[in-house]
Structure formats: C-alpha cells, structure tokens
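Shown next, in structure tokens, is the structure this report addresses.
Yeah, one chain of the complex is gone here, protein chain that is, but the others are all in their spots.
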Amino acid sequence: MSRTIGIISGNRRSGYLQGIDKQRPLAAVPFGGRYRLLDFALSSMVNSGLRTVGIITPSNYRPILDELGSGKEWQLDRKSGGLFILPGVNWGLAVWDKVFLLKDIAKNFEYLENDLSEYVLLCGCNQIFNIDFNEAIAFHEQNHADVTLIYKAIKKEEWQTLKGTILKMSPEGRVGGSMTGEEATGAYMELPFFIDMVVINRTLLMEVIQGYVAVEDADLLEAIFENKGMLSIFGFPFRGYFARIESINDFFKSNMDLLNYDVRNELFWGVNRVHTKSRDNPPTHYSDNALIRNSLVASGCNIQGALENCIVSRNVQVAGDTHIKNSIIMRRCNIGKNVILENVILDNYVVIHEGTILKGQGNTPVVINKRAVI
Amino acid sequence: MSRTIGIISGNRRSGYLQGIDKQRPLAAVPFGGRYRLLDFALSSMVNSGLRTVGIITPSNYRPILDELGSGKEWQLDRKSGGLFILPGVNWGLAVWDKVFLLKDIAKNFEYLENDLSEYVLLCGCNQIFNIDFNEAIAFHEQNHADVTLIYKAIKKEEWQTLKGTILKMSPEGRVGGSMTGEEATGAYMELPFFIDMVVINRTLLMEVIQGYVAVEDADLLEAIFENKGMLSIFGFPFRGYFARIESINDFFKSNMDLLNYDVRNELFWGVNRVHTKSRDNPPTHYSDNALIRNSLVASGCNIQGALENCIVSRNVQVAGDTHIKNSIIMRRCNIGKNVILENVILDNYVVIHEGTILKGQGNTPVVINKRAVI
Amino acid sequence: MHQRECIAMLLAGGQGSRLGYLTRRVAKPALSFGGKYRVIDFSLSNCANSNIDTVGVLTQYKPYALHSYIGSGGAWDLNDKFGGGVHILPPFVGEDGGSWYKGTADAIYHNIDFINFYNPIYVLIISGDHIYKMNYELLIRQHKNTGADVTVSAIEVAWEEASRFGIITPDATDRIIRFAEKPAQPDSNLASMGVYVFNWPVLKKALLEDQENPASDNDFGKNVLPMLLEQGKKLFVYKFNEYWVDVGTVQSYYQANMELLLPEPPLNIFGPGFKIFSNEEILPPHYIGPDARISNSLICNGCTVLGEVKNSILAPGVYIDEGVWVEDSIILSNTRIGNKSRIRKAIIGESVEIKANCSLGICTGDEHNRSLITCVEDNLTIFDGALIRAGENI
Partner (left out) sequence: MHQRECIAMLLAGGQGSRLGYLTRRVAKPALSFGGKYRVIDFSLSNCANSNIDTVGVLTQYKPYALHSYIGSGGAWDLNDKFGGGVHILPPFVGEDGGSWYKGTADAIYHNIDFINFYNPIYVLIISGDHIYKMNYELLIRQHKNTGADVTVSAIEVAWEEASRFGIITPDATDRIIRFAEKPAQPDSNLASMGVYVFNWPVLKKALLEDQENPASDNDFGKNVLPMLLEQGKKLFVYKFNEYWVDVGTVQSYYQANMELLLPEPPLNIFGPGFKIFSNEEILPPHYIGPDARISNSLICNGCTVLGEVKNSILAPGVYIDEGVWVEDSIILSNTRIGNKSRIRKAIIGESVEIKANCSLGICTGDEHNRSLITCVEDNLTIFDGALIRAGENI
C-alpha cells in the first residue's frame, strides 16, 4: 500500500479558454486528440503507485465523471482506497486564481481522516507533464520535510508568459517564501517556478485546515508561507516537459508541442505513460487523395482532404479538396468539401459546410464552440 | 441491449428523518443493516435488464458516489450504457414534495439524447420494494401507452399514513388523473396508490421537458395530467411488498418489517435480489452469554449482550450485560456494558458508555445522530 | 438459482495450423484482424450485442495470450457480476486424471458440468475463428418458432467452394434432410457456419452417446449432427445472408483484411450500432510526419508514419521510418520498419523489427511470384539490407 494519497484540485474555472472551458470544468478540457487535462495529473499519481486519489470537483462535474467512469482505466476501482470524487465548494468570481483552496479540502475532511497514509500529494488540474512522484516523495522523506514544493527551473524570460509563483530558495534547497519575477532580477539565470504540486504530511495538512477554517478564501500555499518559520519547506526540481494551460494560447501551443517526437515520447510511451479512457473505435481511414503532413490523428476518422500541423480527435470527417492547417479539431467534427481552415480550434461536434474559409492568426486562433454549424 | 433506460430521482431532501437525512441525501440513508435506500430502485432496474441508469443527485452527492463506487456491484461498469451521475439542480425549500422535477431532468437532457432507447423508466429513491419492471414495460408496449404509472392497491384506511397520489382509474386500467383519498369515498375498497414509478416514451419525455422549460418547478406527473387529453395513460399494478420512507416512523417500521421472513425473502433472496456494495468483513462473533431474539445482524459484529427485535449493521460492538430491544443500530456503533436501549435508532459511529439507559416509545423512537458519544 | 435461457460455448482452441507462421505463437482466435481487432472480438461482441451474458470459452492451444486478452470479459461488457460473464474453460484434471479436448463435441462434453450449473434451455455453440457480425437473438427466435431440436446457421457459398464445407440440404420448410461434411458432389451450396443452437437436453444426450462410440472423432459436423439426423431429430437451418468468413488460410486472412479497404467494405466496422468491442491498449493518436504519404489505408492509434503507406493496414503502435515504402500489406502491432525498407504484399507479425534497407515481397525478375503473400513471424528481427522474396515465409 502506498503511504501517500493524492488530491487533484479540479474545482477551477478559468474562463480564459474562449468558451472551451465554459461547457466543462477546466480539468475536463480535451487535449492532444484523445486526452483530457485531468488525465495528466491522475496518470502520474497512479503510475507513481498511489492507489487512493481524490478529485475535487466543481458543481458542473458531469464531464469529469464521464471521463473517470469507474476509475477502471486508472487502476482505481478498488476495495481499499480507489478513486474519490470530492465535491468542491461553490466559489464566486473572486478566487479564480487560487489553486489549493483550503475550503475545498475542508469540505472533504473525512477523506483525510479515513486514510492512515503519511503523506498527501496535491496537484493542479491544468498542467501537461509526466512525472515520477516517487522521487519527490523520497526526497521529502530524506529531508524530513514538512512540505515539499515541486518546481521547474525556467529561464528568466519565460516568466513573463508563465504567470505564477517563483520560489525563494536557499542553496540547500530550502524554500523561504515566494517572489515575483521582478524581484528575482539579475541574480539567477534560472528561476524556480512552482508547478502546483505539493507533498505535505497528512497530519500537518489537517492542522492547517483546522487552523484556517475561519479564513474565507485561504489558499494552502499562502497558509504554508505564513507559517514558514515553523515549517521545514523544501523545493524539488522537475526536469521534464511542462506546460500550464491558462489561456487559449497556452492551449494551442501545448497541443502543437505534441507534434514534437520527444514530447510525445515522454508523455505517451513507456510503462509510465499517460492513461485515458478506452474507446471502441475502428482505425482511421485515409482515402486515395488524403495528404497529411506533421499531424496527430486519433482513431475512427475518415480523412479525404489535406492536413498540415493539426491535432485531430476521434471520429472526425474531413471531405476531399479541403485544406486544414495549424488547427485543433475536436471529437466528431464534420468538415465538408472545399473548406480552408487555418489557425482554427473546433470544439466537439462542429459542422463546417462546403466552401467555408476560416483563417485565424498564429497568436489568436479562431475558436468555434461546441455543436456550432458553419 | 435493453430498450429502456432508467432515471432514479435522487435529488431529494426530506428533513423528516430527524437528522438521519441531514448528513446524507435521502437516497443514501442506510437501511436493513447493510443497504441504502437507493439500492432498492437501482437493483430492480438492473435485475430487469436495464443497462443504462442515470441517478439524479443532490449537491451533497458524496455518500451516493461512495455507495455506487464504479457501478461494479450493479453490472453498470460498462462500455455501452452504464451508470450515469446526473447532477440535479439546487432547489430551495419550496419543492421538497415533488418527486420528478422536470428541471432536474432538463439539466441532463444529453442523457436522454445520447441513448436511442424507446422508453424511460423513472423511479423515486425512498421506497423499499423488489419489482420486475419487465412486466410493466411489456404492459406499456401491449397497450401502446404513452405513459404507464405503476401503483399499488392499498386499503382505504392506509391512505392516511401513506401520503401521496391516488390515481383516478377507469375499469380498463386507463388513468384519468389523480384524486385525494377523501374524493375516493365509498366507491372502492382499494385505492390505486401511485408509487413513484413511471414508464414513458423517451421522445415524449423530451417533448414534455422542452414544453415545460419555462415553468420553474414543474413536476413530470403534473405535466402529464395537464395533457391527459392528448395522452394514452395507463396504470399498472404492483402486488409485492412496498414501503415508502417519508418519516422516522416509516423508517423504523419498514426496517422492522424485515424481521418478517416473507419480506426478507422477497427482497433479498432469489436471482433478482437487492444488491449492494460488497464489504470485506469477517463473520459476526457471538460470545457465550449472547442472547439474541428475532433480530437481523450484519457481519463483523461482536455481540456479548442481549438483542431483541433489532436491526444491527456491520462492525457493531455490544458488550455483556447490555439489553437492546426494538432498536436500529447502524454501522460501527460501540455499546458498552450494562446499557439498556429500547426503541432507539443509533446512526453510524455512535458510542454509548457503560450504564446508559435510553428508552423511546414505539411511535417516537429516540434518534441519536452520527458520531454522538453518550 | 443461476438458470439462464441461453448460454454460449465458444470454441477457441483452434491452432489454425493452415495459417502457418501467423499462429505459431498464438491461437487463431487471438490473431490480429483489421488493425485493431483480434479474431475473437467478433464472436464475443456478437454475444454482447445479442444479450447473451454467459459465455464459456474453451481453450487449449497456447492459451496464455488469449486468456490475458479476454481477462474477465469487461472489454466486451461481458463481466457479469451476477454469476454470468465470460468463463475460460481449459482442459483439466478430474478424479480420473486429465484429458485434452479431441473434437469440438468432446470439448463441450468435458464441460457438461459447467453447462449444468446454469441449466439453460438452449446452448449456443460458436467458434472464435470467424469474422462476422450476427445477432444470435434472431437465430434463437427462429429456433423457438420452428420447435427445432437443433438449428444450424448456414450461409450460401460459391458452388465450386462447397466441397470445402459442411453442406446442408434442407427441405422446403428449412428442415435439414442431409448433412455432408466436405462432400465431393455437393447437392446444395448452403454451408454450415459452425454456429449451432441446441436444446440443452438434446445436446447433453447426444454428447453422452457420441462419447460411447469409439469410432467417433467427437466432432459436431462429422459425427454429432449426422447421428441426430439419423435419429430423426428436428434439425433446421437458419439462413444467414450477411458477411461471414473463416480466416482459415493465409490467403483468406489476407483477403478478408484487404476487403476493409474497398470503397464499400462488405464488413462494416465504421458505422454506429452493433459495435465490435476490443481490449485495446491505451495509445496516443497516430502521428503522420512531414514527408509521409498515405493513401487508402487504415492506421491505428500509436502509429508513427514517416514514409509512404499505400493500400495497407497498420495495427496499433507500428513505426514506419522515413523513406519506407509499404504497399498492399498488413503490419501487425508494435512492429518497426526501418529507413528505406520496401515491403509489398506482406503480412508482418507483431513486434517484428525490420532494420533499414530491407526488401520484402518485392519482385525483381521473379514476376510470376507477384501474387504470392510474404509472411514474417512475430518477434523476429530482420537485419539491414535483407532480401525476402515474394511468397517466402520466415
């Protein structure tokens, strides 16, 4: 039995994804042709041997449950431990930017009480990565840490695009708080960027929650830093591929990253690959005149036209004499003849009629919402 | 594949069960030593061959998900169809008495759209029974009915205790509306009491929902009766054991009904028995001085005292020289020595210290809430 | 307690020896088909789609791959928790020692206890070797309506092929009057598909009688059905008009796969409804590289195509390197074809590693071999620059 239980913080809305995150929780946003954002955190947890994982869900949780099903694909349909759906609190607009809201965890306090594991691993729900958490947990144990924060070293100039927390770290790896990118001027070439993954002793987490029960919108990270004098906080570096989806540009760019062999290989191959729900689809059929370049295509499609630099989900139909470039086409879209699409994102079930032309710019892709008919 | 999909209306609060329904949705209220109210509707649906069942859940849905797990125990961890959790709407106080709120179904309209079955079977969540729905569905088909309402014939004097709807029926079994028990004076010895089970054509249900989308608290039954002129509505009789849990008395009495061999046999034996989640408990141990009369005892208990007319859930400890009579003891209660309990309901995890005496009356049992220490 | 109206017994022990190298490592039902399927997916999905929830799978030859593939049957919605589901039935040791399954009837005979446990009214006997989509409910309905003792499902075959099959001669009411196993002079072209519904008491009695006959091969087609006809039992034929094929030879296996590439494939795996389920490994979408060229091909998840693929089927996880040219071929799962290798009209097994500059099935100077199929066995490594001639089997 693993000595660590997981919590994925999925009670988040962003509203920054131009409608893609309107019809579904952020955790359930489709990614890479057949995945959802949630799959990445959940797979790494399961691959690292965690057998008890709780997912904090927002009130529109149905797409998350649809994806999780029985937890079977993730080895979590178990008698001891398993997958727990933890209803999050209903939040207003104010707190969209916080990742680990203590109220969300407090509402599910029994989850922490019922399992006698030593550590809790918390993780955000809108990040793309494949990590072996065992290394971070072993590091946490060796240092007798109270809290271990996982970070990725980023170049100073990257900080502008990756909004978030930079850790203040001592040379021995201790964390003394957070700073902004501006504060970190000059001193370092690389900045330790916190990637929303926390290892914390279970009893400490319970204490923190009880201590902050009265504070309306307290966040775990803030609470930890408020008490940094009493806690032994360490930072653990992650060196693999990492992307965070906060904007439609992040979404577009990190989908396109999958056209890179190394990224695909790191995420989707090997024993510890990212898992997702099994679908019973036939292979994709390419007809005589299909012309495909540098694209990722899921199963059950029927492709007669031309694709270049595209991410295509399952059961998509692309008719002949149609050219699609630099685009993300989600599940069950139906694209007619003589269509030209460039820098476009089509959500599920979009129908594009013959002769349509849609061209966006690289930094501002055209987003077509679910079930639109054009 | 079954041509019927199921909907269990579990977005209900009653507040009549003296706290037992405060910490959990009505559907998740424990019953009969190892079951929950939900198990009865769900088991009958699955035993009748339904392989797609949606459960409309209230916002405090966690106890329901804990019970359902992966749907494995109910054959519903499937690739086609399976178990769907349908988040209900958040209701105020006004509509506690309605069973099939159209808004609840409307919020999950996709569930009706995605399945191409012919019929939808709707069922309440607070009733104890074991029915073969196939008979009602066959009856519905043979009559080319639009709607079939399932009823139980009750004696006129029973109507006072069983609050609910009495159907107006023609001798041929057609339903022409509802009436109160008072209206039914004299004419009949038995009254057709509607037991919150409806077979309806799927496309008709979709029409009804679309037609009533603007009516804030419309109920399916009301909508059907408003349109009775256009619809062919039939009543189908159920002749088995039936209890509805609306009050703490109903709860007490129907638990005690299980001490009757015929009731137990009808509900829990045979191929089409009521299913529930599997637990890994050892057998119950009775010590030398245990004295048990007319009681139902679940697994994993350790009984040293005396029980008479009791329903005892799993992992209960009863010390020596303790006498418990006419009581319901839920999961993991720990009852010390020299205790006397009569007409008592202990919710989960209650601890009763040595020497305590609690005596309720037959009609007003003493209810001790979860985790109380006395 | 456990009574079922009908349970299915699926014969999955076939070695498929006429498939040569393709079935050296696995039993025929575990063989890949159409890229993402395995042959047994069709009969198991038929059961699921026909509401048959209890299936005994009789295995014997190299069963490990098959057992792990089937698991508890959940991939086909057949993991029944109420006593049904898929049950794997290998040969076993009883109090009087063990015995292997001889003919098809012998295999069922050894599992009479299993069938008794469910005590069904009907027993459906099917094979795990055939590719077809069939609603067994229709067959069982006809069986009930005619009051038959046994109903044999049959399909019309070309007259010139009839002598390769068990041939059924019915009367005008579809009652079977003659059953001839591979007749030299067939008087009908209705071929048995190896799909039977028996009334269970009739089957049980027949199995016991057949065991007592030392001359019997204990085979349904050769022995049991002729014996029942002779006894005057009511055998009816059920005429099936849709796609059905026994992929019993390399040629028929190749052809059935290739038919999926026709503009109107005779077997519809693409449409909704009556889905064929399979126990797939979770793999990412396939990747098509900047200089790839694909035409009229089926590509599965997890493939990487950097070269040219024409009229071919790639199973999951196949890697086609740059400069590779593949035509008219079937490449099974997790196989890698190295830089500039050329492959024509070949069936390449699972997890094969073909290094760079190899040439398989290419005709240069031996054009008369063009029509021959080249086969490569599972798990082989073919080294740089190897030349495998058309029709070779390695």
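Each chain carries a letter (A, B and C) given by its place in the written order, and its residues are counted from 1.
One rule holds for everything that comes next: contacts are C-beta pairs under 8 Å (C-beta built on N, C-alpha and C of every residue); 3 or more make two chains touch, one makes a residue touch a chain.
Source: prediction; values computed, not measured.
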For the full complex, which residue in C:L11, C:A30 or C:I88 touches the chain that was left out? C:I88
In the full complex, which of B:N114, B:T203 or B:N294 touches the chain missing from this view? B:N294
Identified contact with the non-displayed chain, of B:N108, B:N201, B:S254 or B:T276: B:T276
Hidden partner chain, residues of chain B it touches: 32-34, 72-73, 258-259, 261, 264, 267-269, 273, 275-276, 278, 280-300, 302, 307, 311-313
Provide the residue numbers of chain C that touch the chain removed from this figure. 13, 15, 24, 59-64, 67-68, 71-72, 74, 79, 85, 87-95, 98, 100, 113-114
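The rule is short, and it goes like this: only the chains that are shown with their structure count from here on.
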Between what two chains do the most C-beta pairs come into contact? A-C
Chain nearest the overall C-alpha centroid of the shown protein atoms: A
Measuring centre to centre, with centres taken as mean CA positions, what chain is farthest from chain B? C
Please report how many Å separate the Cα centroid of chain B from that of chain C, as a whole number. 46
Between chain A and chain C, tell me the centre distance in angstrom, where each centre is the average of that chain's C-alpha atoms. 41
Give me the residues of chain B that touch two or more other chains. 72, 77, 79
Residues of chain C that touch two or more other chains sit at 74-75, 275, 277
